[in-house]
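Shown here is a partial selection of chains from the complex, left in place.
Lettered A and B in written order, each chain numbered from 1.
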Amino acid sequence: MVRVGIVGASGYSGAELMRILSVRKDVALVAVTANTSAGQRVDALYPALAGSVDLEFRAYDPAAFPDVDVAFVALPSGQGMGVVPDLLERAGKVIDLGGDFRLKDPALYEQFYRHTHTAPSLLPRAVYGLPEMNGPALRTASLVANPGCYPTSAILGLLPALKAGIVKPEGIVVNSVSGISGAGRSASVEMSFSELNENVRAYKIGAHQHVPEIESALRDGAGTPVTVSFVPHLVPITRGIHTTISAAWTSPVTADELRELYASAYAGAPFVRVTGSYPQIQSVVRTNYCDVHPTVDRRAGRVVILSVIDNLVKGAAGQAVQNMNLMCGFPEETGLR
Amino acid sequence: MVRVGIVGASGYSGAELMRILSVRKDVALVAVTANTSAGQRVDALYPALAGSVDLEFRAYDPAAFPDVDVAFVALPSGQGMGVVPDLLERAGKVIDLGGDFRLKDPALYEQFYRHTHTAPSLLPRAVYGLPEMNGPALRTASLVANPGCYPTSAILGLLPALKAGIVKPEGIVVNSVSGISGAGRSASVEMSFSELNENVRAYKIGAHQHVPEIESALRDGAGTPVTVSFVPHLVPITRGIHTTISAAWTSPVTADELRELYASAYAGAPFVRVTGSYPQIQSVVRTNYCDVHPTVDRRAGRVVILSVIDNLVKGAAGQAVQNMNLMCGFPEETGLR
C-alpha cells in the first residue's frame, strides 16, 4: 500500500487526482491540503466525491503533514518550489503538477513565469514527466515535473515527425483550443459563464509560459533547436484540448506514411492512440488518452498534426498518476482505464 | 421601395436574411421559396419571425416568381447556378450567397466543389461581394458572388498586411473555429447536439472549398500569388467564426505599427473594427462587424492576425444586405446597425 498526499488539492487538478486515486485499492490517500479551504470537508467543496473521499482539507503545515511515500503538488506555479524541497526530503517521491520544475534554465523560467526561482539546485534532478518520452528515467526519478496541458498535446503530436526529420524545426505553428477548466478554479468576471459561453478568444500570444516548455522538450527529444509560434484559445467547453500543428515538410510525404511512422513510434505507449480519422475531444474526455492524427496539406507542402487530450487527465492528474505508477513500480496503466 | 425575393429561404442564411430585411421600411420582401418547406408558413418553421414575416414558403417556379428588383439566392452550392441565369434576366440584380460564382476558373470550381459548372459564361460578370475590397465595382454590379464565411474573416484579416508586403505570401497558416450554424440546417447524427457539444474537431484539411476562394481573392487584392494552409474546426457555439492567421514577417514589425496600418486600411469601412485587444466572437455576434486584431510573435518572427465575425451576418446574410445597399444606392449601413 502506497501512502500519498496532495498539497494544494482544492483546485480542479487536485480534485481530479482525488477522483482517480480514491478508487485505487493499492493506494491510500492520507492527506489533502488547501489553505483557502482549510477545515472544509472535501465533499462539501466537491459533492461528486461524497462517498469516495472521507477527508477534510487542512492548511499545509510541513510539521503536521503525515508521512507519505508520494507527494503530489498541485499548487499554482510559483508556489510549488516553496514546498517541494521539504516534501522531497520527507516523502522521497514528489510529483509537481505546476510549472516550477519543467524548465532547466532558471532565467527562462523567470522570463516566462515572472517569479524568481527559489530552488534552482533541484532543477537538474527533476525529470520531465512525459512517460512516452522519458519512461526509463521516470522509473527511478525522485522529483517529477509533470508536463503542462498544452505541451503534452503539442509534444506528443510533434515529436515523431521531428525525430524522423520529416518537418522543418522552424516556422512551426501550434494552435490550441482549450476547455475552461484549464484556467483553474477561480473567481473572476473574465472566467464567468456569461463571458465565456458562446465565445472564443485567444490569449497570451507569443508569451504563454508553455512556449519554452514545448521548445525545450522537443529540442531534448529531437536533438535539434525548435521554434514554435503558439496561440492558445479558450472555447466554451469544460474539459479538453484540441491542438492543431502545422509544419513545413522537408520533402513530400503521404498521410499513410505518417500514420505508419506514428503508429510505430507509439507502439509501446498505452495512452497514445494514432487515429485513422480526425480525432475529437469527446473521445478522450475523462480518459488518460492522447489521440493523435498526422496528415498532410499537399497543396501547401505542410504536415498537419491533430492531437487531443483531456487537460485535467492526460494534461494533469492522469499523467501524474501515470508517473506515480512508473516511479512506484506499478503497471503503467493501473487505475487509468 | 425595393422589392426583393429570396430563393432558398428556409436555411439559416435565408432566415437571417428575412430577419434583417423584415425591419426595413425601404424594402418589401415579396417572395420566399423553399422546395422542402413549400406550403408552410415562415413562422411555423421559425417562430422567432412570428409577427415580422407574414409569408409562406413556395416551391421555386420561375414562371410564378413575382417581379422583384433584387433576388437573393441562398441555395446550397451547386444549386445556385441553376436559377441565377433566369433570375438575372428577370430581376436585374442577383446576390448569390452560395459558392457557384466565387471562383473565376470553372476548373478550380469543379475540383473543389465536385460539380460541373453549368453557367460559366456568367462568371466574368460576377463581382466578388466583399465591399471592403470591391466597393466601387459592387455599386454597378448585376451579379454578386457573396463571399464565404471563412474567406470573409481570412481575407479581411490578411489583405492589409499582404498589400503592404509585411508578410510572406507563402507558408501562411489559417486556423478557423466555427459555430455549428455554419454547417446549415440539416438532419444528421454528425450535426446532432450530443455529438458536437463539449467537443472540438477539425474537418476537410487542405480540401475545403474555401481554400481557393481565399487564395484567389488575396491574389486579386494583393497582386501576388498566395498559398494558405487552412484548417477549419467546429466548436460548440451556434454562431461565430474566430480565425487565427500566422504568417512569417518579411522584416521585423511591431504590433503598434501593424495596428496603425490596419486602422488606416479600414478607415472608410463601416463594418471593420481594428481592436486594441484580442477580439472575441461575443462582440460581433448578431452584428455585421468584423473585428480584426493584428499583432506579432516576436520570438518566432511572425505576424499573427485574429479576426472574428458572425458567420450568418457578416459571413452571409448581413454582407449580402450590405451588397444590396451598395447595388441599390442605399447608404452602406442601412438596416445593419
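The rule is short, and it goes like this: a contact is a pair of C-beta atoms (placed from the backbone, for glycine too) under 8 Å apart; a residue touches a chain by one contact, two chains touch by 3 or more.
Not measured: the values here are computed from a predicted model.
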{"item": "Full complex, copies of the single sequence (shown: 2)", "value": "4"}
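Keep in mind that, in the parts below, only the chains that are shown with their structure count from here on.
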{"item": "Subunit A and subunit B: spacing of chain centres that average the CA atoms, whole Å", "value": "39"}
{"item": "Partner subunit B, residues of subunit A touching it in the complex", "value": "171, 173, 175, 177, 195, 198-203, 205-206, 211, 227-229, 231, 233, 235-240, 242, 244, 246, 248, 278-282, 285, 295-300, 302, 304, 306, 308"}
